[in-house]
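Take a look at the structure below.
Only one protein chain is missing; all other protein chains are in place.
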Amino acid sequence: MAYLSERALDLSDLVRQVQSSERGGIASFLGVVRAHHQGRAVLRLDYSAYHEMAEAECARVVAEAETRWPVRVALQHRIGTLEVGEVAVVVVAAGAHRDEAFAACRHVIEELKRRVPIWKREYFADGQVDWVGAADAGQGPA
Amino acid sequence: MAYLSERALDLSDLVRQVQSSERGGIASFLGVVRAHHQGRAVLRLDYSAYHEMAEAECARVVAEAETRWPVRVALQHRIGTLEVGEVAVVVVAAGAHRDEAFAACRHVIEELKRRVPIWKREYFADGQVDWVGAADAGQGPA
Amino acid sequence: MTSSSASTTLSVTVRLFAAYAEAVGRSSVEISLPDGATVGELLAEFRRRVPTAAALPERPLCAVNLTHVLSSHPLRNNDEVAILPPLAGG
Partner (left out) sequence: MTSSSASTTLSVTVRLFAAYAEAVGRSSVEISLPDGATVGELLAEFRRRVPTAAALPERPLCAVNLTHVLSSHPLRNNDEVAILPPLAGG
């Protein structure tokens, strides 16, 4: 299944992909579009991606988590226009015990934010449209 | 809503209870009945509770988490007979950011296990029926 | 005015659950105690009155009126005292 989706994400679908009678602990994370960003009212977001690389990088992040912990991981990120309150990303990690499920789930969302080439444009109530993070110039290869 | 339920738990239901456009991070945990316990094949479980106290203690655990972190928490534990692979407990914590959502979610499941008077009887494939934890005599008031 | 602890009594309901209800063969027992008795003293009295309570551990987890307590917790008339087997929720 693709890691990027243009349709609404379904947490239960992803849970089903990793749930089993050998996995007693399932930790998950949902990222939801917030109504405010840095004090300004947000109307909606546009997520875009470098699709081929985002798919490849998501696969690597999932594979690394499944190697580091005894878990199965499901991951999806939504692309396109999202309204406030909609789910942008879902991570689910299932393991025999909750320690590894929580650790893997947290790791995958952190790595996704750090590594997967996805961008968002925020449409504010005041009419302004900004690329999130575009003001930061610091990051880049050492 | 009651914290104990005799019916199948629905993760999406609990997510809806705490999801909002001000809460950008939602962490959740599902506890699933495993097919094995200490190497022995499990057929099913019976969960029972000291109902009045379990409800009161769940309410206290949730209130404490909502005081300690800026989150809303939803919690349900199933009671009765559960088959292998079924969900025994659901915890959902929603906050503006993921740090507090993960911290609160983890805290609530740990406190539930430590404090809420729920017991389980395991039915094993070999015909044996055991109260989980009944062999341990150590715990008690200091 | 205060009475001496021997001159008055209090009555509590002891509730048993799960493995302990099975082991003792009872789920509820009324026990009378001297005024000011603690949970620890109740446990000792409970063992004297109910021989099957010998199956319980020395220091079980206890709750009074739906709240966990230590064995030093003082009891009041009509308290509900629960003797709790090792918890196994989640």
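We call the chains A, B and C, going by the order they appear; numbering starts again at 1 in every chain.
The criterion applied here is as follows: a contact is a pair of C-beta atoms (placed from the backbone, for glycine too) under 8 Å apart; a residue touches a chain by one contact, two chains touch by 3 or more.
Everything numeric here is computed off the predicted structure, so don't read it as measured data.
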{"item": "Where the missing chain makes contact, among the chains that are shown", "value": "A"}
{"item": "Of A:L11, A:I26 or A:A88, the one touching the omitted chain in the full complex", "value": "A:A88"}
{"item": "Sites on chain A contacted by the missing partner chain, in the whole complex", "value": "31, 47-50, 52-54, 56-57, 77, 88-89, 109, 112-121, 131-134, 136-142"}
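The rule we apply is simple: only the chains that are shown with their structure count from here on.
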{"item": "Label of the chain whose CA centroid is most distant from the centroid of chain C", "value": "A"}
{"item": "Distance between chain centroids, defined by C-alpha means - chain B, chain C (Å)", "value": "27"}
{"item": "Centre distance in Å when chain A and chain C are each reduced to the mean of their C-alpha atoms", "value": "51"}
{"item": "For chain A, residues contacting two or more additional chains", "value": "none"}
{"item": "Where chain C touches two or more other chains, by residue", "value": "none"}
